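Starting off with a structure, shown below.
Here the complex is missing one protein chain, while the rest keep their positions.
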Amino acid sequence: MSKTSFTAAELAERLGGDLRNCPGDRVLGQVLPLDQAGSGALSFLANPKYHARALQSGAGLILVDPGTDLGDRPQLVMKNAYWGFAQVLGWLHPEPEPEWSDAPVHPTAKLGRNCRVAPGATVGARTVVGDGARIHPGVHIAEDCVLGEDCVLFPGVVLYRGTILGNRVRIHANSVLGSDGFGYVPVQGVHRKIPQVGWVEVGDDVEIGATSTVDRGALGPTRIAAGTKIDNLCQVAHNVQIGEHCVIASMTGISGSTTLGHHVTLAGKVGTAGHIHIGSGSVLTGNTMVGKDVPDNSFMSGYLARPHKQWLECQAALNRLPALVKALKART
Amino acid sequence: MSKTSFTAAELAERLGGDLRNCPGDRVLGQVLPLDQAGSGALSFLANPKYHARALQSGAGLILVDPGTDLGDRPQLVMKNAYWGFAQVLGWLHPEPEPEWSDAPVHPTAKLGRNCRVAPGATVGARTVVGDGARIHPGVHIAEDCVLGEDCVLFPGVVLYRGTILGNRVRIHANSVLGSDGFGYVPVQGVHRKIPQVGWVEVGDDVEIGATSTVDRGALGPTRIAAGTKIDNLCQVAHNVQIGEHCVIASMTGISGSTTLGHHVTLAGKVGTAGHIHIGSGSVLTGNTMVGKDVPDNSFMSGYLARPHKQWLECQAALNRLPALVKALKART
Partner (left out) sequence: MSKTSFTAAELAERLGGDLRNCPGDRVLGQVLPLDQAGSGALSFLANPKYHARALQSGAGLILVDPGTDLGDRPQLVMKNAYWGFAQVLGWLHPEPEPEWSDAPVHPTAKLGRNCRVAPGATVGARTVVGDGARIHPGVHIAEDCVLGEDCVLFPGVVLYRGTILGNRVRIHANSVLGSDGFGYVPVQGVHRKIPQVGWVEVGDDVEIGATSTVDRGALGPTRIAAGTKIDNLCQVAHNVQIGEHCVIASMTGISGSTTLGHHVTLAGKVGTAGHIHIGSGSVLTGNTMVGKDVPDNSFMSGYLARPHKQWLECQAALNRLPALVKALKART
């Protein structure tokens, strides 16, 4: 069922649609974003905001909805190109069968020196664990993971397949790295799954609290850079990129594809929209909900986020508002 | 200790209180809501809002506080009828002893064809698992569950007793279905537990993210209908009813007994009050907190929720408010 590549003609036949500027025998073996795709890779244009990027893309084939002018780009014009993309992704990357073994540590896994794996923990096929690891009871590490040296995974931590941890990464109980990102495409009223074929990468000296979640990328990695600390019950969505030495307090959620610079502080219960950037050195106070890009070294609060001083003024003014409304009514 | 039924006279004696319009030898073997209770079932009136419903109830016996006129309804007038209800529930439904076995799959459980249960997962007594299941390491399925075909439970998922899953249900790591709802009744300053004797039902093609929780109903089911997708770190409280093809993003909490229509979208960090209805096709944007019923096809934002356009206007006006307050002060 699984194939490692398709010709453009095969895709046109399977997906329906109209092939333009593309030889039918062109072989496509990857799905990549518009700006990363080369001639052997398929890409897609679903969001008009990326139109210019599509025009400049070197992708071997671009799936595109009817009515969008992509000039001389090789394209497959089809109804619901986004759904086309999801289907191709699934054909090229079907969910692999789990490769469980009776041995808690899979025979093909490699443990470094001085590693300790507790009874009841499992380490998956081809996973490589660096020296000095402490893998507590009930930890489950899936296939093809790589852990650096001196990592500590507390009980119940789950690493999905392909998760990469640096050195001295410390993850508290029942946190999950590498679960599917939340991605669906509506097809006639039904939410069809977009296969999440990326992975999670975590840098050196990262600590993650208990029962937090870091989803795998849809394409490519979700990344947490070195030295960043994440508290309990946080959510890091697919393809988020977090810079170095950030501090992210409990119950904060970072939506898909959002990027953080370095030394960002998100206090408790912060929420961010997806696809935005939070500049280096910025601080968002507790409960802030941010909907658009934040410049470097900002200090913001509120729902929606405003500069902290402005937010304080709004709060003070809001407290006076009921009296103000009454007074104005009395005058008129 | 456990009994399967009580006579009205026995209940009057155990609970204290005054039996009216009800023969002492009437046998009551169930506890049900006012509108579902028949002559063999006990019900209760704790919230004055349901007074009319109590007057029309066919319940064999209604527990009611002194001073409430229930006319000719069969009733047990007692102090703190709600606590009476909780006690009867506990007498009829004592928490069953767990039925663990040395075998990971209990001898009385039934697995379909082509099921795979990882080492370290457990399947409880009388549980039935449909064809093609993938039960990852560290999954614990309790007694009397029913899983449809091709379900995937990732590591650490917990299904409490009596959980029902449809076909192709996919639940990510460390999520919990069927834990007790959060229900207590204050008795002289102490919170006494209301036994949670319902269950969880999940329809076909539902996907639930990592470390989310779905509580069992207090009475009857908590229900998630077919095609609905729920993200990481979400909370679905007891007796919530979610319609088909809803999309519920990360960190959203739905309070007890709230109902959602079909094709509802709740963006991240949404919160709802309990006992409200959110109409089909509605969209609540990220961080919205909704306190009352939402009509079909609404588009709302804010704390508290307002129509999105109105919320935007309020936000804009709020930003001007500090200057406005100053200007008005200057004038007076």
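The letters A and B name the chains in turn, as written, and every chain counts its residues from 1.
The rule is short, and it goes like this: a residue touches a chain if its C-beta (ideal position, glycine included) is under 8 Å from a C-beta of that chain, and two chains touch if they have at least 3 such contacts.
Nothing here was measured: the structure is a model prediction, and the numbers come from that model.
*Asks:* Which is it among B:G40, B:G90 or B:P104 that touches the chain not included here?
*Replies:* Hidden-chain contact among the options goes to B:P104.
*Asks:* Of B:Q30, B:S43, B:T211 or B:S301, which residue touches the hidden chain?
*Replies:* That would be B:T211, which touches the missing chain.
*Asks:* Looking at the full complex, which residue from A:V146, A:A173, A:V187 or A:I276 touches the chain that isn't shown here?
*Replies:* In the complete complex, the chain left out is touched by residue A:A173.
*Asks:* Just to verify: which one of A:G60, A:P74 or A:G138 makes contact with the chain not shown?
*Replies:* A:G138
*Asks:* In the whole complex, what residues of chain B lie against the chain that is missing from view?
*Replies:* Interface with the chain not displayed, on the chain B side: 98, 100-102, 104, 120, 122, 138, 140, 142, 156, 158, 160, 174-176, 179-180, 182, 184, 189-191, 193, 211-213, 215, 233, 235, 237, 251, 253, 255, 271, 273, 289, 291, 303-304, 306, 310, 313-314, 316-318, 320-321, 324.
*Asks:* Taking the full complex into account, what residues of chain A touch the chain not shown?
*Replies:* Chain A touches the missing chain through residues 116, 118-120, 134, 136-138, 154-156, 172-174, 207, 209-211, 227, 229, 231-233, 245, 247, 249-251, 263, 268-269, 286-287, 303, 315, 318-319, 321-322, 324-325, 328.
The rule is simple: only the chains that are shown with their structure count from here on.
*Asks:* Where the centres are mean C-alpha positions, what is the separation of chain A from chain B, in Å?
*Replies:* Between these chains, centre-to-centre, one finds 31 Å.
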